[in-house]
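Shown here: the complex without one of its protein chains, the others still in place.
In order of appearance the chains are A, B and C, and numbering begins at 1 in each one.
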Amino acid sequence: MSITAKEFPYNTGIVSRKAYDDHIALYKGYIEKTNEVTEVLTTQPEWGTSNATASHYRGWKKGETYAINGVILHELYFQSLGNRAGPAGTKVENMLNRYFGGTDNWKKDFIACATAARGWCILVYEQRTATFRNIVLDTHEDGNIASAYPVIVLDMYEHAYFIDYGTDKVAYINRFISNISWEIIEKRIGIII
Amino acid sequence: MSITAKEFPYNTGIVSRKAYDDHIALYKGYIEKTNEVTEVLTTQPEWGTSNATASHYRGWKKGETYAINGVILHELYFQSLGNRAGPAGTKVENMLNRYFGGTDNWKKDFIACATAARGWCILVYEQRTATFRNIVLDTHEDGNIASAYPVIVLDMYEHAYFIDYGTDKVAYINRFISNISWEIIEKRIGIII
Amino acid sequence: MSITAKEFPYNTGIVSRKAYDDHIALYKGYIEKTNEVTEVLTTQPEWGTSNATASHYRGWKKGETYAINGVILHELYFQSLGNRAGPAGTKVENMLNRYFGGTDNWKKDFIACATAARGWCILVYEQRTATFRNIVLDTHEDGNIASAYPVIVLDMYEHAYFIDYGTDKVAYINRFISNISWEIIEKRIGIII
Partner (left out) sequence: MSITAKEFPYNTGIVSRKAYDDHIALYKGYIEKTNEVTEVLTTQPEWGTSNATASHYRGWKKGETYAINGVILHELYFQSLGNRAGPAGTKVENMLNRYFGGTDNWKKDFIACATAARGWCILVYEQRTATFRNIVLDTHEDGNIASAYPVIVLDMYEHAYFIDYGTDKVAYINRFISNISWEIIEKRIGIII
């Protein structure tokens, strides 16, 4: 039941080659950890000593959600890096108009959201309120909404931008927005609406 | 775009009437907060001062994911309280056999998982690894997996059991398991497999 | 190097006997966990596999700070439960005047702070800014300030009040304030100023 890393060839539009390779290395680390955690919890769960303050079971369980989210979010991020910018598709445009009052307003909110984030900034479709929202994650696993569907995923961990942008988060965020592969985003939206 | 609370009539199978009513009151608080947060972020986003250490925008954004998860998880929990116990349905049984090695093993893992949790214990379908897993949440928003689908949702916040069970978490967890509405769980599974 | 629990005889001023005993049981659990975690990390540190996503070492290390804080904060809380109310001492009064603009303002801020807290509300002396401040902790270990000295410590975990006060946090907070042993607080302040 182990998973394997997907390939994401170097994309010139976001960071330097060295920074990109380091980022991919971190992503592959989450793949390996997901497999290791799954193995440990399957073969040595040590159910009998589970405890909410500290225990073998709890330690690995906390790592499980962290590692799996590390895999999922990095894949959604790398997959959407574009250099095929072009305009957003019709479904995306309609969605941004309806839920954010237009592309410009969405951008302003997304930039503010990414600036506020310590981990990830994600445009999600949230099922309970039936709305699209930009949300803040402070770690891979702190801030996700149950059942929400991630559409645009921006890595705001310092490893994602520090080598090339230093403390200039806004330059990185703008660079990401102007390089999104809208083709991919249109496909993701297509599953929802 | 505001949401309204669903009705969950008193269920005699899990906690006393007073404890149940208090719990419903907390749930309704998350409904109200979801609406308030949405209103604040829509009408006064104050995008220009957003910051990852402290800012108006960040403070409310962090409350947004917390409140919405508080709504979603409580609804899934209350909805599955049963008193119509009976045996699990075929799809559930097949799933527990395939992913946990049988109902008994699943129960052992679920009890250990709930014992380790500070917030919620949830059986989810996780799309990237294409597996069902029991996961630990430490708060409404710490531990959710992006795109995972919650199937069995157990509230392990102290407000859920402390009035009736005090420090005896295991009694509460067992009581929950023996009172799950398997009919509801079968329906939830039906959407996935 | 193991630690032992201190005795805190039942105090009639804050919660019912059952709730008090449950609370003491939780406190003793942190004593035991502190000793267990220390033992595990001393005898089986498994340094070589340490990792920031998931590892044996990390799991127990996270439990170490959680358990020790659980011990320290509960002891400071139980020790200050009074029933010997009376007026605050001179040093306390001077401090509240100087840093909060008087006792009434401090109370308003402390009540707001406790209402905002998911774990603890603490009046601390903070050395870097050389000020007394009320601070919010969301868990035993989330919110403490390095080198800060705790003076008035209020447990806002649901286990502290839910049995007797249900969702009425403010009643519990007011009850605590009116039952603080100011004699103890005066001694704590005496170490600082």
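Here, a residue touches a chain if its C-beta (ideal position, glycine included) is under 8 Å from a C-beta of that chain, and two chains touch if they have at least 3 such contacts.
Computed from a prediction, not measured in an experiment: that's the story for all the values here.
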item	value
In the full complex, displayed partners of the excluded chain	A, B, C
Touch criterion as defined above, residue of B:S55, B:T115 or B:S181 at the omitted chain	B:S55
Which of C:T12, C:N97 or C:S147 contacts the chain that the document leaves out	C:S147
Residues from chain C at the interface with the omitted partner, ascending	1, 3, 34, 38, 45, 47-48, 50-52, 55, 57-58, 61-62, 64-65, 68-69, 71-73, 75-76, 108-109, 111-113, 115-118, 122, 126-129, 131, 133, 135-136, 138, 141-150
Touch residues of chain B, complete complex, unshown partner	29-30, 33, 36-37, 51, 53-56, 58-60, 62-64, 66-67, 70
For chain A, residues in touch with the removed chain	18, 22, 25-26, 29, 118, 138-139, 157-159, 162-163, 166-167
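Just so it is clear, only the chains that are shown with their structure count from here on.
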item	value
Rotation angle superposing chain A onto its copy chain C by C-alpha atoms, nearest 5 degrees	180
Numbering shared by both copies at the chain C-chain B contact, with half separating same from different	same
Averaged-CA centre spacing for the pair chain B and chain A, given as whole angstrom	23
Intercentroid distance (Cα basis), chain C paired with chain B, Å	28
In chain A, residues with contacts to at least two other chains	51, 55, 58, 62, 64
